[in-house]
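What you see is the complex with one protein chain gone and the rest in place.
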Amino acid sequence: MEPRIGVFVCHCGTNIAGVVDVNRVVEAAARWPDVVHAVEYKFMCSDPGQGLVKDAIVKHDLSRVVVAACSPRMHEPTFRKACAMAGLNPYLFEMANIREHCSWVHEDKEAATLKAIDIVRAAVAKARLLEPLQTRFVPVTQKVLVVGGGVAGIQAALDIANAGTKVVMVERAQSIGGHMAQLDKTFPTLDCSACILTPKMVQVAQHPNIELMTYSEVESVDGFVGNFTVKIRRKARYVDEAVCTACGVCIEKCPKKVPSEFDEGMMPRKAIYRSFPQAVPGRPVIDKESCTYFKNGKCKICEIFCEPKAIRWDDQDQVVEEKVGAILVATGMGLIDPHGLSQWGYGRYPNVLTGLEFERLNNATGPTGGRIVLKDGSTPKSVAILHCIGSRDRNHKEYCSRVCCMYALKFAHLIKEKTHATVYNFYIDMRCFGKGYEEFYNRLLHEGVKFVRGKAAFVTDQAANDDEKGKLVVSAESTTLGEVLRVPVDMVILASAVAPQKDAEAVARQFGMGLSPDGFFMEKHPKLEPFSTATDGVFLAGACQSPKDIPDTVAHGAAAASTALSLISRGTVEVESATAEVLTDFCSGCKVCQDVCPYGAISFHEDTKLAEVNASVCKGCGTCVATCPSGAIVGRHFNDRQILAQIDAAFLWE
Amino acid sequence: MGEEKKKLQLALYWAASCGGCDVAVLDVNEKILDIAAAADIRLWPIAMDYKYKDIEKWADGEIDVCLFNGAVRNSEQLHLARLLRQKSKVMVAFGACAAFGGIPGLANLHSRKTIFEAVYGYTASTVNPEGTTPQPTLKVPEGEVHLPDFFDDVYALHQVVPVEYFVPGCPPTPDTIMTAVNAIVTGNLPPVGSTIASNKSVCDDCKRKKSDKPKVEAFHRPQEIRIDPEICLLEQGLTCMGSATRGGCGALCPSVNMPCRGCYGPMPNSLDVGADALAAMTSIVDAGDEKTAREKAGALHDPLGTFYRFTLPVSMLRRAPKPVQGGGPPTL
Amino acid sequence: MSNAFEPRIVVLCCNWCTYAGADLAGTSRMKYAPNVRLVRVMCSGRIDPAFVLRAFQDGADGVLIAGCHPGDCHYINGNLKTMRRYPALETMVQQFGIEPHRLRLEWISAAEGDRFVEVVNEMTEQVRALGPLAWKQRSAVADLSGSPHAG
Partner (left out) sequence: MSHYATPMMEVPDMIVESGGRTLDLCFQCGTCSGTCPWNLVRDFRVRDILTRAQLGLEGYEGEDLWMCATCNACVDRCPQGVEIVDLVRTIRMLIAETGAAPKTLRAVLGSVQSNGNPWSGDRNARMAWVKDQPVRTFDGTHEYAYFTCCTQAYDPRNAKVVRAAVRVLDAGGVSYGFVGGSEACCGDAVRKTGAETNFQNLAAHNVGLLNGLGVKHLLVPSPHCLNTFRKEYPELGGKWQVTHVVELLADLVMSGRLALKNAVPLKTIYHDPCYLGRNNGIYDAPRDVLRAVPGLELMEFGHTREEAVCCGGGGGRLWMETPVEERFAVLKLREAQARGADAVVTACPYCISMFEDAKTALGLDQLQVLDVVEVVAAAL
């Protein structure tokens, strides 16, 4: 029976119709063999648009549907569903991308219209040869892996666990808490960061549904949505968690000091340590790299003082395997390497600090117990906070780091409160977009903080006059004034750019995610699915996706959790239907396919001497199909005939 | 049934071929007597004298089966192909040349002009100071003499006349020949268009050991390595066409340490034999980065000649393009 | 439209990286030469060399094979097979008499909309400079199948 094809061309408002003459596309399509119905419509993805498809399937007895609109990566599922609702096998649907690949990238209307016609013709050519496929489902493992124990991961883990689903949380540091644990106050409410975060950290540790693995890293990820197998390396702690009482005597007695990561290197920690006093878990670990005993075989002072006898020198890394249904990546953000910021004096002048260094300086648990002082111990009389250092800067990071304006205001407030110093903010634009943020900015104006609209060009200690002697001088144009200012101050704080974690690329690879041009993990859709990734079952939470402040991070974590939960509670998940199939008539068992299959989905049967594809393992990549020298493997939904038909129809070749 | 069954009327013809196919018919040994018993051999240029006139005198369809070997590359061969087609009920493309163009088909990488330039011009053994090339027509005092016109392209038989069956091989093995003959004699014929050989590849008959995950470390030519008689030749880095080639030969070449060269032609479901072989052989090259891939897979010598040794005229691209000169149809 | 030669380039690309990269070029409203038509497969590993030959046979002036960067394949390593096939394919295609710039392999990630644009524009210009491949005309073989016996 000849196929009966319906072609639906979308205007997408003016997105398509503004460049492509959709009527000409429809007219062309109507003339092609087997096309029995061709129409255009303003918004095909809308309810009435989908209705058009459903009605036409019934009314015109369509056996194939082609929608020419946006990318199939956007709306293929939408239209497949519409087809299915009208009783048409969803795999008899084909999408022609005349928006992302045509109207949005071309200006010449004639060329774009001709290209759109070609694109639709190729889709029709493929559609003609489509075959129905059976949709298949497999059960979802009722457990979620949360990678990263910052506030995003904490929020997500608690939401999931509270819904009754098991969670494994993996954190590579000794403690959970992330960057938020490093902060003193939070903008704009000036809540004590530790006061609001630590209870949540404790909840995570005590939750019956959460298994917490700190000092651990994900080693490998296998499987697919609903059925991941994850290997986790639990680094040797050299402290028996079951025996340790977290009394802290060992830490006190340990003679070896190294710079503390948690304190941005501004104060030391011991070789046996917990990241900070309220660390969760509270039991310390021994950092093998710095421990004197591991270095030269002598010391063991911690063991001597440990009453419960919890030190285990023979502890080994362990690799554990977990099966999970969904993965939530919440690995957070890093900061730009400040050493590239030399014109602003970082690394050259001791009283030039990064934002996070100032956080620790200002923190009661920090190096000065929260006193804001210069390197010589004296209190600054004037402080400059420089915005957009490395952000919004093509020489460094092109994006806005999103948190700096607000934390700069917070710093200004805290400095005024604690030291009564004069505080200058040098900014390009004040971006105070959140709830209560603009009000906070106003409050700071009331407090008398000085704002200069102009980016700091450089910081120098070269005095041009007596007022500048012994000071750090910030040079900037006040662009509102049209005057170049030189402002002598005692301390400079750089609102240095938020950056992707240094190992973001490797992590993205591990979880099958992509990176956006800015280096953060790429979401599935920037508007509608900012917490999903291109890999089904892998979700994003927090600042690993883009710079975020705490409220946004928490919201993002909760959203990712609910998306993961909806997958978990669905119970089953659709797996690839477009798998490969061996044509036994032609297979001679040459085994080449077995080597090329990335998933080991093909096995060789000794008795029949034939290859066989395990459909529940096959992901439908088609590598074996292209490789088979005997033409004995068919790739469903992307078979040779279909692809050749597309190539044949790609242009009007004559 | 008192009346003796009418003997099968058989014709054998050779076009652009080496004669091997005809020798192969003799190679069935004593079974040739069975053929002789079952059939009247009406035409067999290698063994019997004949004239065009004799053939022309036959009634249409008088011949039951014509085994036509050799490719078609000149006007005489085309004429005989058409003539025998007319006189025969069943036309069989016999051997790789008739079925796929065969080794003469590699001439499709050139044109008549460049072939003549080489053959009558600059090959080492050519002495032709006048630069004489064959002309289809030549006036001599006695009148006009004619030579067959040499085409730009080499054709497989089915590309010039309809063909009922294909018997592949360079040459077809005795088994293949007898399978074909028996089918014809008994009238137990497969559907028109069939190839009288296996639907599986040469690997199906090959006794060599294969790994579960075959790998190619490096490509070699047979003379460059000491070939292990037990192990799959492809895994030893030889460009064995076995997996991309229709079986039926009994994997003769691999059984004597020679990689399959593909004379039984593409697999039934093949898009293009060169693409098949190339994808399979290079996909399993042990290379994890671009540089290694280029070094190892790029060392595959003469992919075109290797993959299309017998099949260029029936391949997807069929020939090399001719220089653009005013367009128009190609010269025959 | 003028009669000037407009190259016709078939892009055989994977769904996850290059197709998405082309999508990104679209959502970013970058502009590029309208001379390409994309044929999407799930993985560049699915790209049978026969597809390339078919495109040339059909009349393509150039063919671009594109997939995820090595190491970034959505299917772990399907693209490595493409990488391994390419050198011999390139040689073979050139043995057929097709000039080097007409066939190209590129790794273009989902984030590299700009790279997609760059490659398409560059290849369009390179192929334009080479002129039409015109396979059908230049490799035309006379049809001799007409026979008194036919039909």
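Order of writing sets the labels: A, B and C. Residues in every chain begin at 1.
Simple rule for what comes next: a contact is a pair of C-beta atoms (placed from the backbone, for glycine too) under 8 Å apart; a residue touches a chain by one contact, two chains touch by 3 or more.
Please read these numbers as outputs of a predicted model, since none were measured by experiment.
A.B. asks: Touched by the hidden chain, which of the shown chains?
C.D. replies: By the stated touch criterion, the chain not on view contacts A.
A.B. asks: With respect to the chain omitted from the figure, which of A:Val239, A:Ile336 or A:Ala456 is a touching residue?
C.D. replies: A:Ala456
A.B. asks: Among A:Ser46, A:Thr479, A:Ser566 or A:Thr608, single out the residue that touches the unshown chain.
C.D. replies: A:Thr479
A.B. asks: Out of A:Ile428, A:Ala555 or A:Ala615, point to the residue that touches the absent chain in the complete complex.
C.D. replies: A:Ile428
A.B. asks: Even though one chain is hidden, which residues of subunit A still touch it in the full complex?
C.D. replies: Answer for subunit A: residues 342-343, 388, 392-396, 428, 453-458, 460-462, 464, 475-479, 482-485 touch the chain left out.
Here is the rule we use: only the chains that are shown with their structure count from here on.
A.B. asks: For the interfaces A-B and A-C, which has the higher count of C-beta pairs in contact?
C.D. replies: The comparison resolves to A-C.
A.B. asks: Per the centroid of Cα atoms for each chain, what is the distance between subunit A and subunit C, given in Å?
C.D. replies: That gives a centre separation of 32 Å.
A.B. asks: Taking each chain's centre as the mean of its CA atoms, how far is subunit A from subunit B in angstrom?
C.D. replies: The computed centroid separation for subunit A versus subunit B comes out at 58 Å.
A.B. asks: Residues of subunit C that touch two or more other chains: which are they?
C.D. replies: 48-50, 54, 81 - these are the residues of subunit C that touch more than one other chain.
A.B. asks: Tell me, which residues of subunit A touch at least two other chains?
C.D. replies: In subunit A, 596, 623, 626-627, 640, 644 touch at least two other chains.
A.B. asks: Within the complex, which stretch of subunit A touches subunit C?
C.D. replies: Where subunit A meets subunit C, its residues are 71-74, 97, 99-102, 104-108, 110-112, 114-115, 118-119, 122, 509, 512, 514-517, 522, 534-535, 578, 596, 598-599, 619-623, 625-627, 635, 638, 640, 643-644, 646-648, 650-651, 653-654.
A.B. asks: For subunit A, which residues count as touching subunit B in their complex?
C.D. replies: The touching residues are 583, 585-592, 594-596, 604, 609, 623, 626-632, 640, 644.
A.B. asks: Could you please specify the touching residues of subunit B with respect to subunit A in the complex?
C.D. replies: My answer: residues 199-204, 210-215, 242-244, 247, 267-271, 276-277, 279-281, 283-284.
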